[in-house]
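With one protein chain withheld, the remaining protein chains of the complex are depicted in position.
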Amino acid sequence: MSLESAFGDDPAFVPYLAAGDPSIEASKAYVEALDRGGADVIELGLPFSEPIAEGPTIQAAVVRALQAGMTPPRYLEFVRDLNVETPLVCMTYYNLIYQYRDESDRGGPDAFVHAAADAGVEGFVVPDLPVEEADPMRAACDDAGVDLVSIVAPTTGDDRLERLLAISSGYVYVQARLGVTGAKDDVSGRTAETLARLREYDTTLPKAVGFGIRTGDHAERIVGAGADGVIVGSALVDIVAKGAETEKPTDAVAEQLADLARELKAGALQGRMAVEPERK
Amino acid sequence: MSLESAFGDDPAFVPYLAAGDPSIEASKAYVEALDRGGADVIELGLPFSEPIAEGPTIQAAVVRALQAGMTPPRYLEFVRDLNVETPLVCMTYYNLIYQYRDESDRGGPDAFVHAAADAGVEGFVVPDLPVEEADPMRAACDDAGVDLVSIVAPTTGDDRLERLLAISSGYVYVQARLGVTGAKDDVSGRTAETLARLREYDTTLPKAVGFGIRTGDHAERIVGAGADGVIVGSALVDIVAKGAETEKPTDAVAEQLADLARELKAGALQGRMAVEPERK
Amino acid sequence: MSFKTRRSAGDGKFGEYGGQYVPEVLMPALEELTDAYERYVLSNEDGFMDELRERLRDFGGRPTPLGRADRLSERYDTEVYLKREDLLHGGAHKLNNALGQVLLAKYMGKERIVAETGAGQHGTATAMAAAHLDMPCEVYMGRTDINRQRPNVFRMRLNGAEVNPVTVGRGTLKEAISETMRDWAMTVENTHYVIGSVVGPHPFPSMVREFHAVISREARQQFDEQVGGLPDAVLACAGGGSNTMGTFDAFLDDDSVSLYAVEAGGSGLGVNDETGVAPNSASLSTGTDGVLHGARTKILQDPDGQIVESHSVSAGLDYAGVGPQLAHLVDTGRVSPVNVDDNAALAGFHRLSNTEGVIPALETAHAFGFIEENHEDLGDRVVVNVSGRGDKDLETVIEETASHDIENAPDMDVFERMGGL
Partner (left out) sequence: MSFKTRRSAGDGKFGEYGGQYVPEVLMPALEELTDAYERYVLSNEDGFMDELRERLRDFGGRPTPLGRADRLSERYDTEVYLKREDLLHGGAHKLNNALGQVLLAKYMGKERIVAETGAGQHGTATAMAAAHLDMPCEVYMGRTDINRQRPNVFRMRLNGAEVNPVTVGRGTLKEAISETMRDWAMTVENTHYVIGSVVGPHPFPSMVREFHAVISREARQQFDEQVGGLPDAVLACAGGGSNTMGTFDAFLDDDSVSLYAVEAGGSGLGVNDETGVAPNSASLSTGTDGVLHGARTKILQDPDGQIVESHSVSAGLDYAGVGPQLAHLVDTGRVSPVNVDDNAALAGFHRLSNTEGVIPALETAHAFGFIEENHEDLGDRVVVNVSGRGDKDLETVIEETASHDIENAPDMDVFERMGGL
């Protein structure tokens, strides 16, 4: 299943977790719980020591995952071992991709993208790789037949938007607000604005909105504003963090994750009904 | 009795104490003890807050005397009350003289010198008043018929020596060594040198040597080198300081002072016999 | 290309290094900044450079002198000249850049300044510039650095800046830069990020170099006027590389002049595999090609590409990366990367203090550690950039000197008995 087609008639629910947070084992169970919870695409973070695009919640997750021993090779193993149906997107920073060396000592994007594709990854989001620097990564993804998802920010002007859409595949990651990842308590007014601007471009790419979505209600409003999907990270990671702190059993945490996933998914569906009542 | 004539055939013993150290009463007893111990001239310090020519011993004495409430008016009273035969020289710093105001609001050297002379002072040593600044003081002393003693230092060159001798009266204070007052454990080689240089000048002024004399032996050697008298301060002040520290009875301290005075006086006499055996 | 006449910001690449590896949200700001850099800085639009030059003179104290170090010259039988950036307002070369960027932000209509700081020197310079130009300013600083550079924390506060402690990781410059980028991602529309060295995404490495190039332009001319001709070698300590690039820039085309970038060797080279820590900050000497904080350059990383914690006794050199242009100049052989360890730097600190009457920053002291061991190879005439003064380092020097037994240091017990500073 290709990424684009994971966005079907219904709005997509795209959860994020950091692989290996707070341990390899628990993390596996959590990703699988999201799958059960109705995820349409899962963004699985490969932790990098300098996550400049992340807020405190995901930074902490990255620290936990690194401490649990997560590395790029182990990440690939982790993906291979996962028992999920949902397409997986690898979210990481460019240096890890750039440094990667495979067994035959092939290095860089080409090596990593192929290894990841082999393991089952279907796309990439690389927050510190703007269109200006994306050529090698784009080429590797094309070669491996996987997607490279671009991020569109509220600050992205029309000229940039055009270039961005031209190289993005799978979906477009619409950053809902300024700043870094992190669950906020409101919905940014700029999301609707960005979505409206995107509608003026001739693209078939689904538009998934992330940054600051934490409840079913948020999801509903975002989809109501025209999004094709909602990306939710920090709100889920919060559950993982609390579980790690209180040493809650993995199963219980997984169940909470699945619950929130269901709420978010339901919210998204709700939102779609508001815009396109005729379709139901 | 004039100061110059206090230096008779025998070498003179010139002790120094700070008036009011450690209390007005005790200080009176100590000065009188020195009188008993054979002093020929007594240098009586009027304490000043910035005694730049004094070493730590006399600085401490000055602090004690100031704390005991010694002031210029009280000093004059103190002198008036003293029961001693020995001529008194007031040793102080120029600012106290300069600031002095008498009852009729006459001020400065003129007022102070006359008031001091009235009280019984026969001369002055003012360590921070070099010949260059001494005119007003010299005039006041002449007017009041008292002496102004100049200090000659090891650094004083021949040209200065001439000017110094020209304005000095009573005696010449020969500073035995560089530095400030303070009892040392040796006799400076420069003393003999200065005394030798002084012999080349046509002056009848007695030469009293001070700075660092603490024992009869020192006194003997100084007089042996040609001095007409020895000035001893810190060694005596040490006894006062120890008395104050240990709260020794005033009488006992006074007796110790008289004893050291006798030792020093005897040493001086000894020294004279070495240079002029024929005179005895 | 001659290094002396630039009219374009270029493409931000230095060989393979450089670039713009930042979140999309920041890209428009970098485009805007590149444009402003070309117009105001490179083309003096609206008299920007005239105003900057005047303020650097009247507020900053430029030109800084070039003076002969008489006793070191004698010691090494080599003419040693000191370029005195320690005399710049704030006590380090940092103001050249901070004032330039804050002024540029004003010309760009920005209303707020953020900055990161390691030693606190860039933070204080930025806070001073912001106060001077009436711009609100927030500075991010790692908790470890806050502890070892307290006077600078206080100075920033006095200048009206907020100081935000960064507690992530080891709490040094690396984390502070990451955190400032996060702030900027949130506030980019009205805020300018005054980066503190020739690092980060294009146009920062070029622009910061350009602001600091005044150091070498002055030094080159002063040397020629006071001594005649060109020096044989030019030395500068390198952390991120701003004073290094500033000190080298005007000499880059002078092939006879050897250029030495002196890095912090810390307590040893290489990476400790067990702890994952590099007990040094020698990215030019021991780092490898990678991407950090928006640029491809030489960095300290583990084989997977995770950035490792660096170390140096001097907070201002304690960084796992280095400017991309400097990395390129090392690869092409134009600049020699060298390093000295903490102890040699401390000895250099004491040597300059008690023989020349100049108390250098611990960062700067590395250059004097290097010259001590290598003066015979440096030619007859050497210029060393004194990148900053050591007042901020007194506490560290007391502690480190006492615990490391530095031969030429005064007795530290006195101060320990006084209860420190």
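The first chain written gets the first letter, and so on, giving A, B and C; residue counts start at 1 in each chain.
The rule is short, and it goes like this: contacts are C-beta pairs under 8 Å (C-beta built on N, C-alpha and C of every residue); 3 or more make two chains touch, one makes a residue touch a chain.
As the structure is a computational prediction, the values presented were derived from the model and not from experiment.
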Message = Among the chains you can see, which ones touch the chain that has been omitted?
response = B, C
Query = Which of these touches the unseen chain: B:S27, B:T86 or B:S150?
reply = B:S150
Request  = Determine which one of C:A127, C:A264 or C:I307 touches the chain that has been left out.
outcome  = C:A127
Inquiry  = Tell me which of C:V25, C:L87 or C:V330 is the one touching the absent chain.
reply    = C:L87
Ask   = What is the set of subunit C residues that contact the non-displayed chain in the whole complex?
value = 55, 57-61, 64-68, 70-71, 84, 87-89, 91, 127-132, 134, 146, 150-151, 153-155, 157-160, 226, 350, 353-359, 390-391, 394-395, 397-398, 410, 414-415, 418, 420-421
Inquiry  = On subunit B, where is the contact patch with the chain that was removed from view?
reply    = 48-55, 59, 63, 66, 71-73, 93-101, 127-133, 150-157, 160, 164, 175, 178-180
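Here is the rule we use: only the chains that are shown with their structure count from here on.
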Ask   = Drawing the touching chains as a network, do you get a line, a ring, a star, a complete graph or other?
value = other
Task = Considering only mean CA positions as chain centres, point out the chain farthest from subunit C.
result = B
Note = Maximum number of contact pairs occurs between chains A-C
Request  = Quick one: report the Å distance separating subunit A from subunit C, using the average Cα coordinate of each chain.
outcome  = 37
Message = Can you work out the whole-Å distance between the CA centroids of subunit A and subunit B?
response = 96
Inquiry  = Where in subunit A do residues touch two or more of the other chains?
reply    = none
Where subunit C touches two or more other chains, by residue = none
